[in-house]
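For this view, one protein chain was removed and the others were kept in their places.
Let's look at chain A:
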């Protein structure tokens, strides 16, 4: 999952630095992720993992770092399995 997220982030995140230079904990907004780019990342992740972000997770926190995105996606997949 980490690799897919990194690949998508590199493709649609519009970051001024290569994703390989970012740690999983690095603050993506500080690295240059714009609000609009974070939306693009969200849409790309939805498509790649065949999931839909609930409104409650559509916020800055969910996309603050690669780790945060990973945890958010895992949470959505888990809640879908539980349902």
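Convention: a residue touches a chain if its C-beta (ideal position, glycine included) is under 8 Å from a C-beta of that chain, and two chains touch if they have at least 3 such contacts; residues count from 1.
By definition in this document, contacts and distances are computed from a predicted model.
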item	value
Listed names "Multicomponent Na+:H+ antiporter subunit F", "Dehydratase", "Amine dehydrogenase" or "Amino acid--[acyl-carrier-protein] ligase", with the criterion being the UniProt name of the chain not displayed	"Amino acid--[acyl-carrier-protein] ligase"
Omitted-chain contact residue, chosen from A:21, A:55 or A:81	A:55
Sites on chain A contacted by the missing partner chain, in the whole complex	34-36, 38-39, 42-43, 53, 55, 58-61
